[in-house]
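Left out: one protein chain. Kept in place: all the others.
Let's turn to subunit A:
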Amino acid sequence: MAGFDKVVTSYAEAMEGIKDGDTIIAGGFGLCGIPEGLINEIKRKQTKELTVVSNNCGVDDFGLGILLHDRQIKKIVASYVGENALFEQQLLDGIIDVELTPQGTLAEKMRAGGAGIPGFYTATGYGTPVAEGKEVKEFNGRPYILEESITGEFAIIKAWKADRYGNLVFRHTAMNFNPMAATAGKMTVVEVEEIVEPGELQPSEIHTPGIYVNRVIKGNFEKRIERVTTSK
């Protein structure tokens, strides 16, 4: 690697430095826009005691769900975990800890974490189990709760295209949590469908500037769909 060239050519290089007990922030919504190869590499490395921050936890045999097979996840911070039977079982058995977090609060926790903001007040969750133990403050007569931001040792991201400098473009709704997650990792690793030369992406069309990105790898994606729905 030289200068701003972020491209790595093996998954081992892409995930080098991940260790037991790390917090991993992952982009994706359901199975849409997930870094499939980086997740596979974490499974291969058998890194344990992970805290995973992601909107969902994949399904039993795909996405982050595969990290449950060998009990690699200690805790997950997510908004919805309903598609995963193994997850439910490990939760009931006390193997895994879950911090259910409202989806917008989760996105803002990542955004704030990456932006150097340690916490923020939101009306979301006030008066619900989510508010338990959290500071309440009134603004203009309405109560808000204090939510703390999140950063992690690693962020694992799926983008459509990257240039060698790590500037990213996402495709359609595969964007979702990826741009915020990319800002919240101390080491941000991005798996993409296509790597182009600097200058090939229009500067004004870049969704995530390369300053947030440490490593880029070209992946191969299955892109599994959870619910294929068509109109007749």
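Assume a contact is a pair of C-beta atoms (placed from the backbone, for glycine too) under 8 Å apart; a residue touches a chain by one contact, two chains touch by 3 or more; residues count from 1.
Going forward, contacts and distances are computed from a predicted model.
**Q** Leaving aside the chains on screen, match the unshown one to its UniProt name from "3-oxoacid CoA-transferase subunit B", "Urease accessory protein UreD", "Nitrous-oxide reductase" or "3-isopropylmalate dehydratase small subunit".
**A** When "3-oxoacid CoA-transferase subunit B", "Urease accessory protein UreD", "Nitrous-oxide reductase" or "3-isopropylmalate dehydratase small subunit" are compared with UniProt, the left-out chain turns out to be "3-oxoacid CoA-transferase subunit B".
**Q** Tell me which residue among A:3, A:94 or A:129 touches the hidden chain in the full complex.
**A** Touches the omitted chain: A:129.
**Q** For the chain left off this view, which of A:6, A:111 or A:161 is in contact with it?
**A** Of all options in A:6, A:111 or A:161, contact with the hidden chain holds for A:111.
**Q** Would you write out the residues of subunit A that touch the absent chain, in ascending order?
**A** Interface with the chain not displayed, on the subunit A side: 29-33, 55, 78-82, 88, 91, 98, 100, 102-108, 110-111, 122-130, 160, 170-180, 207, 223-231.
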